[in-house]
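The next block holds one structure in the form of structure tokens; read it before the comments.
Right, subunit A next:
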Amino acid sequence: MTPCTALRGALEVVAWWAVLFLLWLVLIGTVDTLELVVGAAAALVCAVAARGARRAVGGR
Partner candidate 1 sequence: MNGWTATATAVLALGGGATVWGVATGPLGRRVVAQNLSTSLACPVLLLLAQGYGRPSYVDLALVLALLGPVGTLVFARLLAEDLEGDPPGARAATYAVAVFGATVVIVLCAVAGPGRAMVKLLVTGALLVAGNLVASRALAGGFSGSRHG
Partner candidate 2 sequence: MDDPLIVVALLLVAACATAAVAVRDPERQALVLAVLGTALAVLFTVLQAPDVGLSQLAVGSALTPLLLMLSVRKVRRRERGKGRTR
């Protein structure tokens, strides 16, 4: 895991996290702090899953 790939990995997770957090904001009705916290946590979990999935599929 050279620092370059680690950085790229982290960037990918952050990018997925931003997109998914926006999607969460679209999905919910009322916006308050608890919704944002839960949304941020859920988006982070899904971003890590997205990166894991892409790496698992690999170059095939």
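Basis for inclusion: all candidates are chains of the complex that A comes from, given by their letters.
FYI, a contact is a pair of C-beta atoms (placed from the backbone, for glycine too) under 8 Å apart; a residue touches a chain by one contact, two chains touch by 3 or more; residues count from 1.
Fair warning: this is a prediction, and the values are worked out from it, not measured in the lab.
*Asks:* Pick from 1 or 2: which one touches subunit A in this complex?
*Replies:* Of the listed options 1 or 2, subunit A touches just 1.
*Asks:* Given the complex with candidate 1, which residues does subunit A contribute to the contact?
*Replies:* On the subunit A side, the touching residues are 23, 25-27, 29.
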